[in-house]
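All protein chains of the complex are present and in place, except for one that has been dropped.
On to chain A.
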Amino acid sequence: MLSNHAKLMQFFSVAKEVTGRKKLQKMIYILQKCEVPFEEKYQFHFYGPYSEELTLRVEELCNLGFIEEVKEEKSNYYQYNYAITDDGKGFLNQFRMDMPDFSEQVGLLQGRSSRFLELVSTMLYFDYLPAEQVVDKVHTVKPKQKYSEQEIQEANEFIHKLKH
């Protein structure tokens, strides 16, 4: 039952707390690209890979009381933070899925900004292209972010570290 929900609950159980929906979106996508079997379907959007399915599923988990969403007012926008609840832990105990250990990757992802994760996820989205074309594509689809060469190099190293 609800195997995709259970997989996400395992993520929240490992992550403990996730700050921001944008970060959540990018984290799950990057983990997918690291062969963690989350099944949410992603498409490329204005701010990089985005999954409507993930948005809905997280909303369902909140409404079921398995995760708690806290709306935090920032200077000119809202940020939504997530944490697993006791009911969520109970659900996970009953329906734990067979997943590889991805706690190390989650730790690495949590320490990074959402801007950086947007870059990493965008590079991974185009990973079927030759390396030099990936950089061109990032500049084409994200001209306003003005990612520097240093950031791109850092992202490349980060991807290597995540996958190995």
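Basically, a contact is a pair of C-beta atoms (placed from the backbone, for glycine too) under 8 Å apart; a residue touches a chain by one contact, two chains touch by 3 or more; residues count from 1.
Throughout what follows, contacts and distances are computed from a predicted model.
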item	value
Protein name (UniProt record) of the chain left out of view, among "HD domain-containing protein", "Lysine 2,3-aminomutase", "Transcriptional regulator" or "Succinate dehydrogenase/fumarate reductase iron-sulfur subunit"	"HD domain-containing protein"
Option from A:Q10, A:Q25 or A:S121 whose C-beta touches the chain left out	A:Q25
Candidates A:E17, A:E59, A:E104 or A:D127 - the one touching the absent chain	A:E59
Interface residues of chain A (partner: the chain not displayed)	1-2, 4-5, 20-22, 25, 41, 43-47, 50, 52-53, 55-57, 59-60, 62-66, 74, 76-80, 87, 90-91, 94, 114, 118, 126, 137, 140-141, 143-144
